[in-house]
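Note that one protein chain of the assembly has been removed; the remaining protein chains are unaltered in position.
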Amino acid sequence: MTPAIRSRGWLALPYLTVYLLVFVAPLLYFFVISFWRVRLFRLMPDASLANYAKTLEAHSVSLIFTFEIAFTIAVIVTTLAFVFAYVVRFKAGRYGTPLLFVVLIALFGGYLTKIYVWKTILGQAGVINSALGLLGIVNEPITFLLYNPVAVVITLSHYTLPLAILPIYGALRSIEDMPLRAARDLGASRFRVVWDVVLPQCRVGILIAFSLCLIFAAGDFVTPLLIGGPYTSMIGKLIQLQFGFHGDAAMGSAMAFTVIGICLVVIFMVGTLIFTVFRVR
Amino acid sequence: MTPAIRSRGWLALPYLTVYLLVFVAPLLYFFVISFWRVRLFRLMPDASLANYAKTLEAHSVSLIFTFEIAFTIAVIVTTLAFVFAYVVRFKAGRYGTPLLFVVLIALFGGYLTKIYVWKTILGQAGVINSALGLLGIVNEPITFLLYNPVAVVITLSHYTLPLAILPIYGALRSIEDMPLRAARDLGASRFRVVWDVVLPQCRVGILIAFSLCLIFAAGDFVTPLLIGGPYTSMIGKLIQLQFGFHGDAAMGSAMAFTVIGICLVVIFMVGTLIFTVFRVR
Amino acid sequence: MGHPLVRLDGVSKAYGKIVAVHPLTLDIFRGDFVAVLGPSGCGKTTLLNMLAGFVLPDSGRIEIDGRDVSHVGPDRRPTNMVFQGYALFPHMTVRQNIAYGLRIRNYPKQEIDERVGEMVDLVHLGGLERRAVTEISGGQQQRVALARALIMRPDVLLLDEPLAALDLKLRNSMQQELRRIHQSIGGTFVFVTHDQNEAMGLANRIAVMRDGLLVQEGSPEEIYSTPRTQFVSNFIGEANVLPGRRTSGVVVLDAGTAFPSKGSDGTVATVVRPEAMSLTKLDGAPIEDGKVVMQGTVRDAVFLGSRMKYVVEVPGNAITVYTPPSGRSDRFAMDNKVDVVWNMVDQRVLDTE
Partner (left out) sequence: MGHPLVRLDGVSKAYGKIVAVHPLTLDIFRGDFVAVLGPSGCGKTTLLNMLAGFVLPDSGRIEIDGRDVSHVGPDRRPTNMVFQGYALFPHMTVRQNIAYGLRIRNYPKQEIDERVGEMVDLVHLGGLERRAVTEISGGQQQRVALARALIMRPDVLLLDEPLAALDLKLRNSMQQELRRIHQSIGGTFVFVTHDQNEAMGLANRIAVMRDGLLVQEGSPEEIYSTPRTQFVSNFIGEANVLPGRRTSGVVVLDAGTAFPSKGSDGTVATVVRPEAMSLTKLDGAPIEDGKVVMQGTVRDAVFLGSRMKYVVEVPGNAITVYTPPSGRSDRFAMDNKVDVVWNMVDQRVLDTE
């Protein structure tokens, strides 16, 4: 046992490395495959960038579209999550913990259920159309609510919000109260306190929240499939086709790792932005 | 601002209630629908339990099967997650934070990617078959690795592990080091310390981890669809059919809420068990 | 002294049904170093927060330099605070912490640099300006907190348990430091503390609070030598409180002695400081005039370096006596009978009900 003996941390390292390998190795395997080729429906070892070249060539429109959507979702959700987490942390007092529990439960209240909730609300026979019909505003059900990018944004935002709340709340929880008071005492307005003291201290939490939303939204294929309609051709759907219908795991891997690569680039840029805007002066 | 003024927590309550309503209301709407009926492809308000009765009648085999799988996954994953979180918290010292960051990144390293990873590893032309073939152990690719419940358990365990690690790690992090030393000093073996001091203090974290895994595994439909094969008839697939192919949102809702209801019952029972076994004496 | 700098006039505050501060009136003059002293929960922190603007009073009026600030927020009051635990901005350097208040007010960079430089000199932090505040010692953090507040040149500097987090050695030197800074800038300082040593060592005026009430207010000497209640005598310094009863001008103590004392008949408490008592063996020798003697048994004797501490059991009480240190030979041994002697001028007889 003897916890908290700092100098012995490395003893646990080999053990954890094994754990991580078992856990990460499958993904690494896929990364290797992405440089292979498929011949006669069999994977052949290779070290070619052809799959990546083809991804960028054939799917650039879809990639751009995917990241427009994913970026929008990530920005909206991170903002909403910050506001919610801020209120829970600094305003809700002892109601904070139960509220967070609700968030945690809702976190996986069911992926599928959430998708169909929005499908039903936005659909032809859904809540909005029924309401509009009863009020006599429209004669026929309006159809443009569903099967478009906006529906995807709403659905995925609803799904990823709890994911984004948790890391931001975690960061906010480790911010102490008293320095906020000190800032007020030194003449800062409420807004300045948030800007000067709170935000710079939870930059990492905000970036994690943003990253989670972005990665999840960019990689998802179920929501566009069920709710996005024919013109919402996000890359997730295409990756799934590649693995499933075409059975080309090499190409599919290359596409998946292209998405991951772009995610990392976007995260890096947004991270730089966050760290510059909320820098300490 | 004036944070930490406890007696004013209720001021934030109305605000948060609105937030939660927007956030939870869609699910509530679904709950209401589950008591309605579909006539001529239109939802008609009602207050009938018929959908629930039909769910239990027609899908009991599938429900039992689903919860056998989900329960297995939740138990395996919670155990692995505890061991991992324990090592990170008490043994890894300053390597703990970077390790957790890896976990967080891997958390949504891509749902789809993970599914296909396992599909590829376990598949006919996959890693295991290739290895067995090269070693001359089998002449023809073995097919029983994929498209069965075990494949579903492996895939979903891999996916939910990070989800389970976070709450347990959170609980472990708020456990102080010194009482563990005190227990050793009073004659407790390393194992007794974990059993008497650590586990009773992270019962809530363990239960949350278990709940997340269970809810996620029970509600998932993509994994069984892609990897579970024809005989892995988990309820998620049937719910999706009900919403999609049959277009019966009422029936689909009832099925979804039946799953949620059973989850809550299982969580309650497991919670009682955990709180009894790791009770304070 | 003229007009007070700070006037608290009937100020009160309740949280729900719990009254933190009963209507309280207090004047603070320019240049004062005031200690608000009391046990935890006595309302002293609420009082300080009302001065700072973090808590708005339910009733009464707070005036600073003639201006009513009762309902002005903390960001627009001419007060600044040194918080308990310092409340430094953990993501900023020493310099950034100190400069923060001036940056908020959009002072030109050159003036900020100048005034930060002055402050760094005043609190002896030279060379640490670029260090993160998480990397410096507790004593240095304390100085940063002080500089961050003083740079605003507040009419009143408020300090919340300023020395509580420091260890003994550091506390002594920081105490001297605070006195020096107070003298050199000539400011008005108000601090709350539960530690009477801190109050005596720093303040020129002490306000003792208990249960939301101001019990006594005056110079350290006044409060130490003429405590108005048993509570004050016990709280400021150590005190032996001997219960007794006065009948026709003679007080008879339960501990078994008597002395003349003017006043009405009734129960009294006689307060004697441990250092005003001495131990001796009279062996039947006559008592000097103006002295009181009481017999007891030594129950504990501790050598404390600069003095000896004896615990002496007397009928119905255990009293503490401090004597100058002495060689092993002339000490009083455990469980021996001794006579406890003090001068009547060093005692104080309080009527109790």
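The letters A, B and C name the chains in turn, as written, and every chain counts its residues from 1.
The rule is simple: a contact is a pair of C-beta atoms (placed from the backbone, for glycine too) under 8 Å apart; a residue touches a chain by one contact, two chains touch by 3 or more.
What you see is a predicted model, and the numbers here were worked out from it, not measured in a lab.
> Determine which one of B:Pro179, B:Gly244 or B:Gly261 touches the chain that has been left out.
Considering the complete complex, B:Pro179 is the one touching the chain left out.
> Since one chain has been left out of the picture, which residues of chain C touch it in the full complex?
167-168, 172, 176, 179, 194-197, 200-201, 220-221, 224, 236-238, 273-275, 300, 302-307, 309, 311, 322, 324, 328
> Go through chain B and note every residue touching the omitted chain.
Considering the whole complex, chain B reaches the absent chain at 176, 178-179, 181-189, 192, 196-197, 200-201, 280-281.
Definition applied: only the chains that are shown with their structure count from here on.
> State the chain with the largest centre-to-centre distance from chain A, centres being mean CA positions.
The chain farthest from chain A, judged by C-alpha centres, is C.
> Return the distance between the CA-based centres of chain A and chain C, expressed in whole Å.
55
> Mind pulling the chain B residues that touch 2 or more other chains?
Expected reply: 2, 7.
> Give the residues of chain C that touch two or more other chains, as numbers and ranges in rising order.
54
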